[in-house]
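For this view, one protein chain was removed and the others were kept in their places.
Chain nomenclature is as follows: A and B, assigned in order of appearance, with residue numbering initiated at 1 for each chain independently.
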């Protein structure tokens, strides 16, 4: 289907890689080591898949120097084969066409500013005071609320909602169902009922961030909620009001960060992990999946909570004992004391 | 409100059930044992509710043979009363009308193929290369991206998004806010920033699957993400790229499966449970709520992780001890050794 074609020599030149084998071979797509055919490129980045290399039918494989002796076909040699593969594979991605202009079914307020090079898809709504910069692409059903800006070359795939006072930097990629700039969850308890705190801040998203499907990012109560540049959020992540996420931090699906927490740069937050409100997490911290961060973390490193999975009956016996752990520790100390008193 | 009516004898015949009592009584709806009136059908499938049977005012009760002596009204006798009730109750469901044809506010690309018997609701967007098969129903605000297929008799309730390269089988039911075919979360770290891996695969959903509200299913990086037939996903579930879910597996709300995991057939994944990436889970495995699967599971059975809920002060004391569990185990062994050395 794709008509994109490159010779192996062209790819080597474009990405400054050495190659070995047939430089004239034409590559028109990518595939896994086990699935790629003679006109496709594959890669070996994880030694777990090394066994598949010798049997591959791929036309060329991106790999590290070490793997070269076992490669039965042409090779592109990369310092980091995964990064090199990512860059090459992008050539073969077929993105939906997005011609500049506004679809007739879109509703653009008189007070909105839409660049002539932007593309606004079917049923989009762009409200007063919104700005859509050059080359930005809004897929179908996006809603851009008042005082929101979509930065140049950003792409909102479909059905993304920016509620109010949201600024996206350049080249931001947001996936369907994402909601950015919704009310923070601020409540004051007045004797017998809740009083809502108005959420008067906004959201600032840096250049090159990615926001996953159905992820929610609340706007700040007074100051802004902030994602610095190159923050990568997977699907169904919840970022509460006034959270600050440092540059290059990545979070896996279903992670959640409570209000006013400050996450450092180059952190990795695992799937369904959580960070409680008002905490600080240092740079280069990794939190493993489903862990809950209950205190600030001052040092880089990997942190975890939780207990291991077991067959249910075994687990029940152990879990029941957890309820008495403090008692056991005391009884253990008592035994030790007795022994020492002997 | 409903005008659907059946006599008890008609219901017995239609579903091949024995009945006892007044076969001519007209039934026009269903209700709980405590709430149903004389023209309504109820059911007893869980012995927990047996006490409610003797006082029911229902016109007829679907039940097992054992419960018959305590039934004060007519009865339909079923091997599995819950299944029989499910089948009968479907007769009384009032689904919104969905006349064939395309709503004038829908936006259908010239290169899309929409069956004349399909129903396309208000503000739907169907893009080039999409196929909508016979009898499929798209409620309002659905988006069907390029190279997507909605199988015959499938129903997208409202606001469902198929992003790209998504194939739904026949009779698939998808609920509002579901996003299928969004980008998998693939990133390569290049010295000081992230490089995105293009997500070139698709999603294949088998016949009779159900996809809950605001559930997200990412498309594969190279190969497809796959749900075999009759997979049932509740709300807010996250299925990452290249996951494979076996037929007849059911997952409760907020469960999440990380990239390339392979879940077997007839599994039950509890609410907010998680499965880490690249793992394999055998057929007929049950994972209890909020458990995290951290290693492959080779045998059918029930598996769990987590610790029990306690009053907060007690819990704090026990939880604090968890941080020293390894030390306690060593001290315990030391005491035993001392004793044996005596």
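Everything that follows uses one rule, which is that a contact is a pair of C-beta atoms (placed from the backbone, for glycine too) under 8 Å apart; a residue touches a chain by one contact, two chains touch by 3 or more.
What you are looking at is a predicted structure, and each value in this text was computed from that prediction instead of being measured.
Thinking of the whole complex, not just what is shown, which of A:56, A:249 or A:291 touches the missing chain?
Touches the omitted chain: A:291.
Considering the complete complex, identify which of A:39, A:115 or A:305 is in touch with the unshown chain.
Touches the omitted chain: A:305.
Among A:74, A:161 or A:225, choose the residue that contacts the chain missing from this document, as touch is defined above.
With A:74, A:161 or A:225 as choices, the missing chain is touched by A:161.
Please pick, from A:4, A:26, A:97 or A:187, the residue that touches the omitted chain in the full complex.
Reading the full complex, the residue touching the unseen chain is A:187.
Among B:129, B:177, B:246 or B:264, which one is in touch with the chain left out?
B:177
State which residues belonging to chain A touch the missing partner chain.
105, 107, 123, 125, 127, 141, 143, 145-146, 159, 161, 163-164, 177, 179, 182-183, 185-190, 192-198, 200, 214, 216, 218, 222-223, 236, 238, 240, 254, 256, 258, 272, 274, 276, 286-288, 291-295, 301-308, 310, 314, 317-318, 320-322, 324-325, 328, 331-332, 335, 338
Residues of chain B in contact with the chain that isn't shown?
30-32, 35, 45, 80, 82-83, 85-87, 89-90, 92-93, 96, 103, 105, 121-123, 139-141, 157-159, 173, 175-177, 208, 210, 212-214, 230, 232, 234-236, 248, 250, 252-254, 271-272, 289-290, 306-312, 315-316, 319-320, 322-326, 328-329, 332, 335-336, 339
The definition used in the following text is that only the chains that are shown with their structure count from here on.
Hey, what angle do you get rotating chain A onto chain B on C-alpha, to the nearest 5 degrees?
The best-fit rotation has an angle of 120 degrees.
So, what's the distance in Å between the C-alpha centres of chain B and chain A?
25
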